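Structure first, then comments.
Only one protein chain is missing; all other protein chains are in place.
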Amino acid sequence: MTLFLVITAVVTLLAAVAAMSLRNLVHSALMLAVSFSGIAAIYLQLNAEFVGFTEILVYVGAIAILIVMAILLTRSGETPEHSVLTSGWLAGIAVTALLFTLLGWAVLSSSALPAAPAAPPRVTVRDIGLELMTQYVLPLEIVGLVLTVAMIGAVVIACKEAAPAPAVSPAAKTSRPPTPAGHPAAPVPAPAGAFKKAGAA
Amino acid sequence: MNPLQFCLLVSALLFSIGFAGAVTRRHAILVLVGIELMLNSANLNLIAFWRFGPHPEALTGFIFVLFSMALAAAEAAVGLALVIAIYRHKKTSNLDEVKELKG
Partner (left out) sequence: MIWIVKNLWLIPALPLFAAGIIAVNKQPRRKLAATLAIGSLAVGFLLSLCAFSATLGHTAGVVHEVFSFHWIKFGGEWMDLGWVLDPLTAIMLVMVTFVGMLIFIFSIGYMEHDRNFMRFFCFLALFASGMLGVVIANNLFLLFVSWEIVGLTSYLLIGFWYHRPSAAAAAKKAFITTRIGDLGLLLGMVWLYAQTGTLNFYDHGHGCLETDALTQMATDVTVGGMAVSTFIGLLIFLGAVGKSGQVPLHVWLPDAMEGPTPVSALIHAATMVAAGVFLVARVYPLMAAGAPVLAHGAPVTTALTVVTWVGAITAIFAATIAVAQNDIKRILAYSTVSQLGYMMIGLGVGGVAVGMFHLITHAFFKALLFLGSGSVIHGCHDEQDVRKMGGLRKFMPVTFVVYAIGMLALAGFPLFFSGFWSKDDILHHAHEWSVSQIPFYLGCAGALFTAFYMTRQVALVFFGQYRGHSADSHAEARLHGNPESAAHGAPHESPAVMTVPLILLAVFAILLGVIGTPAWPWFAGYMRGEATVLDWTKFGDTAALMVASSVIVLTGLALGWFLYGRRQRKTVGEKDVLEAAQPAVFKLLQNKYYIDELYEHTVIRFNAFAARACAFLDTWIFGGLVLLVSYAALGCSWLSRTLDEKFVNGGFDAGCESLRSTGGGLSRLHTGRVQTYLRIIGVALVLLIIFLIWGKA
């Protein structure tokens, strides 16, 4: 537990707080990037160099940029004048407090945590590649599939729809988002990944 | 406090911050931002346990985190696509106004 680790952690947390509380969305996204970088630094200090670099590549390089793109595409670049908090935000804060209290207490009072840190492991990319290709080859393939599906799905969802056909069945009146032309019966990929992931955390 | 506990606490705090943002902010994209933070905190948790756990040479936590990152990316892509689609349909990205599922 070096000082550097502590400082990095603090920076990360502050950036996270800023990301969640700034009014301007673009600022918020940039702060998110800073937070991600901080986490990458923490990874580097924990001898998980590959994960750290992967973090910067994926999160900072892709996801943060993606978020900025989305902000710009939904015309939310300007600072809003009205309140940025949703109705019932106090209940949310309460739940959060409760959650943190529980987690913190669990961590601090647990007796199952190993006490003595082991020697730092030496991880080479070669080892990672070997593991991936032998033991974890199935998840690897599946992840590939998932990524493919996600990509296609994202494209389908975000595609601009054509003019709606007049003889389409009244089922189009349901509250589903309008399907693009050419795929009238294609079901919208139901699991909005964000919600599902939040529930499974 | 040993390093493991510290890392776990940081992860917990990061998770709470992300959760607070997800349930408090009005803009849909900021909810996704919060979710990304929560995912990151989980990854951090995993790496901390891999580093200070009994068998770091098995690379279990490591590989887990790799996959988690991949999936997080996929999920962020799809989620943002959804936000754009909703924005196009309802001309707003305010989550308070998206309540067609109200029962």
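So that you can tell them apart, the chains are marked A and B in the order they are listed, and the count of residues begins at 1 in each.
Just so we're on the same page, a contact is a pair of C-beta atoms (placed from the backbone, for glycine too) under 8 Å apart; a residue touches a chain by one contact, two chains touch by 3 or more.
Everything numeric here is computed off the predicted structure, so don't read it as measured data.
Q: Sort by label and list the shown chains the missing chain touches.
A: Displayed chains contacted by the hidden chain, ordered by label: A, B.
Q: Touching the left-out chain: which of A:Val10, A:Ala91, A:Leu108 or A:Ile152?
A: A:Ala91
Q: Among B:Val31, B:Leu66 or B:Ile84, exactly one should touch the missing chain; which is it?
A: Answer from the full complex: B:Val31 touches the omitted chain.
Q: Need a quick check: the contact residues on chain A for the chain that isn't drawn.
A: The missing chain touches chain A at positions 86, 88, 91-92, 95-96, 98-99, 102, 106, 195, 198-199.
Q: Touching the absent chain: which residues on chain B qualify?
A: 19, 22-24, 31, 95-96, 98-103
One rule holds in what follows: only the chains that are shown with their structure count from here on.
Q: Where the centres are mean C-alpha positions, what is the separation of chain A from chain B, in Å?
A: The computed centroid separation for chain A versus chain B comes out at 4 Å.
Q: Spell out the part of chain B that touches chain A in their complex, as residue ranges.
A: Against chain A, the touching part of chain B is residues 1-10, 12-27, 29-40, 42-44, 47-48, 50-54, 56-57, 59, 62-63, 65-67, 69-89, 93, 95-96, 100-101.
Q: Of all residues in chain A, which touch chain B in the complex?
A: Within the complex, chain A contacts chain B at residues 1, 5-6, 9, 12-13, 16-17, 19-21, 25, 28-29, 32, 35-36, 39, 42-43, 46-48, 50-51, 54-55, 58-59, 62-63, 66-67, 69-71, 73-76, 83-87, 89, 91-93, 95-97, 99-100, 103-104, 107-108, 113-115, 117-118, 120-121, 123, 127-128, 131-132, 136, 139, 143, 146-147, 149-151, 153-155, 157-158, 160, 175, 177-178, 189, 192-194, 196-198, 201.
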